[in-house]
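Structure first, commentary second.
Only one protein chain is missing from this complex, and each of the others stays in its spot.
This part shows subunit A:
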Amino acid sequence: MSMIEIDGLNVWFGHGPDRVDAVKGAAFTVEPGESFGLVGESGSGKSTILRAITGLAPDWSGRISIGGRALTGHKRDRAFYRQVQMVFQDPYASLHPRHSVDQVLSETLQLHGFRDIDARVVRLLDDVGLGQKFRFRYPHQLSGGQRQRVAIARALAGEPEIVLLDEPTSALDVSVQAEILNLLTDLREEHKLTYLMVSHDLPVIGHMCDRLAVMKDGEIVEVMAVGALRAMQAQHPYSQSLLEASIAPGSRSA
């Protein structure tokens, strides 16, 4: 049974003449323990798929099923939130400016119904490589990379099976990017997580993922294994041009 199954997914914003179709007929599956990438340029609808899964984009049609359970509408139940969590793109916007790290994590743990909150906060901070001295800090006292670690700890607090990663490193420095990607790789192994990762950065996808889907203008043009990506063997002309652009002179290599 697939962990994430998406079939004929359409997502749109607005109504009537203002309607914008952000995703058109997307279909892919993600197996348990797999890391699946969604690539494409800005506005191609990658993040919108994640938002439709989590219920943050209310208007969609088609089929989304998580662990064999089909989702409906934009309301999600508690079981869904325990199973699926998300890490947002911008760590400067995803942490409440007035809540300390401790408040963020303990509230999350409390919402998931855990009792041993203190011990779990300590363990989560260790898991993401932040020591105890960060526990009572506020977001403005943390660097971008540290903030993203807190956001990852928050996503892992409910012990999810699936983590949706919405360009988790694109707002960070190159040197910090590598640390966060390695952390995510380690955590996936340790907690047997399934990743669905959105990025416009092909080297990042090549490093993190097993398979990927290439998106253009809201449609998935090709699903391929990461080996094909590394070997530059895309079938669709758009994916091929994307691959060539990523190794164009002057850009960094994988």
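Here, contacts are C-beta pairs under 8 Å (C-beta built on N, C-alpha and C of every residue); 3 or more make two chains touch, one makes a residue touch a chain; residues count from 1.
We take it that contacts and distances are computed from a predicted model.
Chain not shown in the complex: UniProt lists it as "Peptide/nickel transport system permease protein", one of "RNA polymerase sigma factor SigW", "Peptide/nickel transport system permease protein", "Hydantoinase B/oxoprolinase family protein" or "Probable inorganic carbon transporter subunit DabA".
Considering the full assembly, A:108 is the residue among A:35, A:48, A:108 or A:194 that touches the omitted chain.
Only one residue from A:35, A:48 or A:85 touches the chain missing from this view: A:85. When you scan A:6, A:151, A:220 or A:234 for touch with the missing chain, the hit is A:151.
Panel shows subunit A; residues 54, 56, 78, 81-82, 85-86, 88-90, 93-100, 102, 107-108, 111-112, 132-133, 135-136, 138, 140-141, 151, 154, 157-158 of it touch the chain omitted from the view.
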